[in-house]
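Please read the structure below before turning to the comments.
With one protein chain withheld, the remaining protein chains of the complex are depicted in position.
The block that comes next holds subunit A.
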Amino acid sequence: MADPFLSIQHVRKSFGATTVVQDFNLDVEPGEFVSFLGPSGCGKTTVLRMVAGFEEPSAGKIVVAGKDITRLKPNQRNVGMVFQAYALFPNLTVAQNIAFGLKVAGMPKADTDRRVAEMLDIIKLPQMGDRYPYQLSGGQQQRVALARAIAPKPKLLLLDEPLSALDAKVRVSLREEIRSIQKKLGITTIFVTHDQEEALSISDRIAVMYGGKAEQVGTPFEIYNRPATKFVANFVGTLNVLEGTVTDAASGKVKVSTQEVSLKGKLNGSKSGDTLSLALRPEAISLGRQPGRDSSLSGEISEVHFLGSVIRVRVGIGGNTVSLDTFNSPATPPPAVGEKAEISFSSGDMLVLH
């Protein structure tokens, strides 16, 4: 493995007596796009601000390209940042906003103008150089903010919930755009969000944060399919959790209400009589017996929501409720509330949460 480009090592941050980030570790490869995903208040912004230099870590080290930058001032770090509230300079035009960092760095005027034009092309607002920020829509303002951040060719790009002030449609198109610009320029990027779909769709890797710690760092595929902790499993995606009791640890038998399922080799270390949380993604469950699914449970349909192309069905199994989606098909009527139903799944898809 090549040396990481950005390395956050054992970083801690306390405000007075409260510790908001504890022992945070992360290595980011050159050109990688890493998202920080977590609930409000988990410390995402605080970590980002320490990388930017706006907060000083109480302990630990931040290294960029082999250089310790922990105590460097923000204006000496050559980092680009995009803020949630755009933060464009209201007194400057779009072009002047983009040129700001170049001017501060002392770039000659002709080069600055060329770079600004190039940036306006990249963000697809070539005609808007002379406008003022208040004459732009939110999405346009945020693109200008992105252009302003990357114009001085920073080593690192930091984005703190850049899309959360925008409406849903713009949010989706702009995140694709951010990702494609990032790929084209090969700029190492950290993207903070509390929107899991956003994180899953555009990241190379995701750091799921909780209570000031990175709970799990991995590719979107790993995070979604192999959550390392209960928190990650619950926070990312929809999850059905069934309470079960181990009846026979050796053969992997677990009782869910009155029925038994076999989870061979997944119980690592549980003893007979232990209670467990078993989790299943809705898409891992089907209604009725299906070929290739080795386990099943029976219950009663408690809710049916017709959502168009899919039908979301809830099935009660003892004291547990399980959500699953089936595709709508015009030929067959949807299941009805109160019907007996059997759900099937492969035991390999079941996650055992400790």
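Operating definition for what follows: a contact is a pair of C-beta atoms (placed from the backbone, for glycine too) under 8 Å apart; a residue touches a chain by one contact, two chains touch by 3 or more; residues count from 1.
Keep in mind that, in the parts below, contacts and distances are computed from a predicted model.
Entry comment: the absent subunit's protein name, as recorded by UniProt, is "ABC transporter, permease protein", drawn from "2-oxoglutarate ferredoxin oxidoreductase subunit alpha", "Dihydroorotate dehydrogenase", "ABC transporter, permease protein" or "Sarcosine oxidase subunit delta".
Considering A:G31, A:G138 or A:G211, the position touching the chain not shown turns out to be A:G138 (whole complex). For the options A:A105, A:L185 or A:V337, the residue in contact with the chain missing from this view is A:A105. Within subunit A, the residues in touch with the undisplayed chain are 52-54, 73-81, 83-91, 100-101, 104-105, 132-134, 137-138, 141, 148-149, 152, 165.
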